[in-house]
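Of the protein chains in this complex, one is absent; all others appear in place.
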Amino acid sequence: MEMAGTKSRLTWAVNLAVGFLVLLWIIPTFGLLVSSFRDRDAISTSGWWTALSASEQNVIVRADAPDNARPDGAVWVLTGNVFDSGSGNVTAFGITSREPEAFAPGEVATHARGHQITVEANGDYRITYPEEPSGNRGQRLFVRAESPPSFTLDNYREVMFAEGMGKALLNTLTVTIPATIIPILVAAFAAYALAWMEMPGRALLIAAIVGLLVVPLQVAFIPLLKLHNNIGIGKGYLGIWLAHTGFGLPLAVFLLRNYMAGLPGEIIESARVDGASDFAIFRKIILPLSFPALASFAIFQFLWVWNDLLVAKVFLGTGEDQVVMTGRIVDLLGSRGGDWEILAASAFVSIAVPIAVFFSLQRYLVRGLLAGSVKGG
Amino acid sequence: DQHLKFAPGEGAFSWDSFEALKSMDLSGEEISILGPWLGPDKELIESVVHYFEEATGADVEYSGSDSFEQQIVIDAEAGSPPNIAIFPQPGLAADLASKGLLAPLPAETADWIRDNYAAGQSWVDLGTYAGADGAEALYGFFYKVDVKSLVWYVPENFEDAGYDVPQTMEELKALTDQIVADGETPWCIGLGSGGATGWPATDWVEDMMLRINTPEDYDAWTTNELPFDDPKVIAAIEEFGAFARNDDYVSGGAGAVATTDFRDSPQGLFASPPQCYMHRQASFIPTFFPEGTEVGVDADFFYFPAYAEKDLGKPVLGAGTVWAITNDSKGAQAFMEFLKSPIAHEVWMAQKGFLTPHTGVNTEVYTDPTVAKMNGILLNADTFRFDGSDLMPGAIGAGVFWTGMVDYAGGKDAAEVAASIQSTWESIK
Amino acid sequence: MDQLLFAVSTIIVGVFGCVAYFYFSNILLDRIYPAKGPNAGANINKANAIRPWLFVLPALLVLSLYLVYPVFSTFFLSMRDTRGEFVGVDNYVWLAGDDKFRESLGNNLLWLVIVPAASTFFGLVAAGLTDRIKWGSVAQSLIFMPMAISFVGASVIWKFIYDYRGDNQGEQIGLLNAIVEGLGGTAQTWITMPFWNNIFLMIILIWIQTGFAMVILSAALKGISEETIEAAYLDGASPLQIFFKIKIPQIWGTIAVVWTTITVTVLKVFDIVFAMTNGQWGTQVLANLMYDWMFRGSPDFGRGSAIVMVIMVLVTPVMIWNISNAHKENR
Amino acid sequence: MANLTLTNVVKTYGKVNVLRDINLDISTGELIVFVGPSGCGKSTLLRMIAGLEKITDGTLQIDGEVVNDVPPSQRGIAMVFQSYALYPHMTVRDNMAFALNIAKKPKAEIDAAVDRAAKALQLDPYLDRLPKALSGGQRQRVAIGRAIVRDPKVYLFDEPLSNLDAALRVATRIEISQLKEAMPESTMIYVTHDQVEAMTLADRIVVLANKGIAQVGSPLELYERPRTEFVAQFIGSPAMNLLPGTITATGPQTEVTLDAGGVGRADIATTEADMGKQVNLGVRPEDLVQTDGDAIFTGKVEIVEALGEVTLLYLPAKMSVGEGADSANQTHLLAKLPGIHEQLKGQTVSLTADPSKLQIFHDGVTMRG
Partner (left out) sequence: MANLTLTNVVKTYGKVNVLRDINLDISTGELIVFVGPSGCGKSTLLRMIAGLEKITDGTLQIDGEVVNDVPPSQRGIAMVFQSYALYPHMTVRDNMAFALNIAKKPKAEIDAAVDRAAKALQLDPYLDRLPKALSGGQRQRVAIGRAIVRDPKVYLFDEPLSNLDAALRVATRIEISQLKEAMPESTMIYVTHDQVEAMTLADRIVVLANKGIAQVGSPLELYERPRTEFVAQFIGSPAMNLLPGTITATGPQTEVTLDAGGVGRADIATTEADMGKQVNLGVRPEDLVQTDGDAIFTGKVEIVEALGEVTLLYLPAKMSVGEGADSANQTHLLAKLPGIHEQLKGQTVSLTADPSKLQIFHDGVTMRG
């Protein structure tokens, strides 16, 4: 629609409202994104939003080992910098855990053991021992420092270049593509029949299918795997396709039927008069006109299969050639699963493909597909 | 071979046991193993498995699952289980055994365990379940155990503050009060664990059970001969509460205990200034220490002490993984056989985080002094008891016991919690 | 490479097999009942009576195998105990007396009221608004993102929102508490707050499901005849009025579909509760309760199945409503 | 190639009865036009013949065979829908080629047929556009083209020309006419609101009214010998004037004295028994001529509409209100005089008509034998 005068305050309001909504929706994910570039310690000790700007933090650094001290006149001296990266700003320091901020930069602290320590604002420290020290563990320095935001790509490196990830991606695709297309096809035919063909008990059938939406997958695993084992499919791709098809069908039929029932009847009648068989009507009229519904369902089914771990674990074998990406990612997490930085990075690695699918299918959620076909309300 | 972490013949390993394996020829045999280990743990178990593969020519496929319990149940029930399953808790193994889904181990294995494992009989007992026909048999073989009665701390912090490692529970409590008196917080406790929230508290309670009641009471408790709402149990719960429900004792206050993730909670030890001075947790916890933390230097542990006055000795709480055959085959049998060989233990010992009751291994292979120290705790134990919640039926030990502890940490009355757990237990008998 | 080949060829075989079934079964039907000859009329009628069944057959087959059959086996399981012995309705009796079950039921009803309503509402608003702006498709994909994030990712995300740090546990890493403290309030343990913790869990599902509602509703909105909207503009309706009086009524059927679907999702919601609280602090829901009994520790399929049956009974009103809808449509 | 027989056909939607008891024989090669007031069931009847609407009761036979249950595609019909019903996702060309593609005709043949039809309908510049980029009239032409390219036994047209401009309408009408002539075997049923279309195209016209058939006959028959007041007024535009009066003389010619005073004599035979009957005298506006002598009606011209070639005069009068009447001629007598007569406005004129052109209706039904 290209209407006159649509640029108004309203457009502003709409833009603002959408902006707000998007912000609300994106903040949690954004937090995850930021976290995916931080290391685990940072994640569990400070909020992700603090990572975006320089922040003041109390850190503990270990000075160089006393063994490395050099004689300097009568004393032995150890020097170094508290910052790994070499830049930062110390605002206070201390030498015991009890008083981590006891001294201002430049002041001299005297340790109970006799040595003296000073930390400059730029992070340089100097420890002077009255006599030659020994030991391979350095003195702990408690520093209050302003540190610039620090990010790391390690998490991504770990996820993306983990062993077997490429293979797993391929496996995932092998599962996902047929498990997306087959249910769409099967459901589309069924939906057409349920929407436009005369058959007894249609309403009941529709309701039954809607009812099946509610079946929790977990209850289906054992009987189905048993079935697969009995009929010789066992664990493998065929089985998982069928399983995903079965689990995805109710939603597919439900969505597609609803959409197809809304297509203008005259078009279908017209095709019927034109001599098209139901098969031809389906293929040449219904399918192209149902693209928005097909695309939406495809998006969901794709996502669901892509992100699925449970079904894959149950219906696929454990061999190299059957482990999917989600499985590989879970492998990266320790047995007790506390690696949030890996989780965060992997969430973004595995989101790439679904978002690409969403983008490419979003084109089909088009306006005015039916424009010009019929007149009248 | 390229996979082998330690070249055969080098070091203090019992290579003869490796050579002995070569008598089995399992070329072409495929063995699948399903277990709960993922990530670094998975690499470790695989490094062990490689020696078996190398020696016998078998093809072993280990796969880990974060939803192991669910998956093994489905696979076993559906008739496509792996050859061997590694159960983190004996309870589930017992359950599958009772449904006839596990294959009993050869009769001589029990004897072998009795002979070669420290406190062998108790390991045999833990692995013996009733089968589908009701007859008891040894199904589970313990490999890799954990010690749970550990308290972690930062030695330098203790030094800075002038604290000493407590030797008795009385001292521990005194130290706790001392720290409070110094204006600091003694403990970090976190019960959060996603879907398993609450389990760290069960370890506390079990440890307390062993410290105020007899081992016999403990055993009775795990089978419900001693009801959950028995005053003895309630007392143990309240012992835990004495630490966890005291706002002054725990970092973040009692309210934070239940929601703080157990993986986050040790971080407080390393904060500047320290948020807490002690953290009671099992031997695996260093995984969640800040990066670069060197156990033994930056952090260390001491035995979670017993009451000097109670005269119950030095009880140690532990856990372990049970290996069982879920799909019998020549290879599976051979692999279980392999687990008996010292080399199967030593390879992991030489890396990290592996404790074993196997008396035939050469402890020189331990490269990590802390692990050796843990083994010391294990050896010094007057009483060793397996994690009680793992022995209870799943609905209790992995269900209401957890949730009950969360409720308790949240302020509910101990007796009330215990009674409700007991009533669930009764409902599933 | 092998696998790529395997993948591609199986995809082709699978998909084409599917198409071939529909195509050839149709042809076969026309062979059996040719639309020619002496009894063409009767033949055509017979063929037409059969044809819809040809179309729904694969779906029905797959559905009955993969969903109906498990439902029946679940039903039978629900009358057995852990040893597999028949115990009649014992499991249901136990269920009726179980506190956790009552709590779950109550919570589930709350979820059923709030989540579908809120998700549909936000989805509708998002669809309606993004429909009107240039960067709409970008906005849509951002709002859609939660749907695409794997569940493990989502649970971490919300940890960073709801996390609570006590007094001396260092700074807050949960955004919500950071904001509360920033505004001068005291941090809260959101996920243990009685009653409200349910709401906080629901927010997660709403956050996820809004994307679903938005995509479906956006497709529906785009199908509305533009001339009716133009007519309404001319009739002086404001964009808001057009949205509520012209667009929404026209996509009412789709709204019902979205609502139904989310309702059903809510009944099955499990991961969120499982990962955030595992049903503690009074947040238990039926699906998670079911999971607990089915797969925790020593599985009790009987009780788990009984809970599943309750979940399915709960959906009956939705089914009845859909039946009547379908009837109305077919006149 | 096809004759159609409708026997006691009935249609109800739920409880609403739309058509009752339709009996109609259409022979091969006939072009039948359905006319009738809006909503009288023309489209419905057409859709039943096409097989798109179930026949509630009665039978429909094509070539002697009952086809009530035969699906549309098997009936050998083509239909142009009142609401176009174009395939929105196909170009104009594909829309027109659809049926032929379905029938697996060779490509060359399809292209030829489409091009021919497109040319005839002046659609050639738009062949590659989608329906949404077409004007209303262009869409309607595509719909017609779709029927034309096929070669069906029966054509059904539902107001195919209603969105076309006058020139194109005539052209298309003639196209259809020629189509008809080129295929004398094909039967056509045509719904229209256009008098001219109905009159020029139809072999027979079926007037539908009141859920049934009011009259069937050739165009001239309906025009000259309408059986009822309804048909009399419905056929012809502006509608026939109906003036209430009383029969004052009978015989081969009947005299009606109008309530308004005038006298009309019609070439209609009546008998003594008809004497004094209350009747309506029907006279078409175009049959009225100015007279100086005996007038059927004398009155003052209130409105003058000059249409170029003819002029419409509106004279206030007490008219008989018939069902098919325009609202105008319920209060005015209309006269249509050739040429331009704007000067008559406000003047009093006397009007009469040829006796052979007058109609007399008693109780709404003609008195003509």
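We just call them A, B, C and D in the order they show up, numbering each chain from 1.
Note that in this section contacts are C-beta pairs under 8 Å (C-beta built on N, C-alpha and C of every residue); 3 or more make two chains touch, one makes a residue touch a chain.
Being a predicted model, the structure only gives us computed values, none of them experimental.
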Identified contact with the non-displayed chain, of D:58, D:152, D:236 or D:264: D:236
Which of D:109, D:128 or D:165 contacts the chain that the document leaves out: D:165
Interface residues of chain D (partner: the chain not displayed): 13, 35-39, 41-44, 82-83, 133-138, 141, 158-159, 162-171, 174-175, 193-196, 199-200, 219-220, 223-224, 233-239, 284, 286-287, 305-310, 312, 324-328, 336, 338, 340
Chain C residues touching the omitted chain (full complex): 225, 227-228, 230-238, 241, 245-246, 249-250, 252
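Here is the rule we use: only the chains that are shown with their structure count from here on.
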Most heavily contacting chain pair (counted by C-beta pairs in contact): A-C
Chain whose averaged C-alpha position falls nearest the assembly-wide average: C
CA centroid of chain C to CA centroid of chain D, Å: 55
Cα-centroid distance, chain A relative to chain D, in whole angstrom: 68
For chain C, residues contacting two or more additional chains: 48, 159, 170, 294-295
Contacts with 2+ other chains: residues of chain A: 44-45, 218, 223-224, 277, 330, 368-371
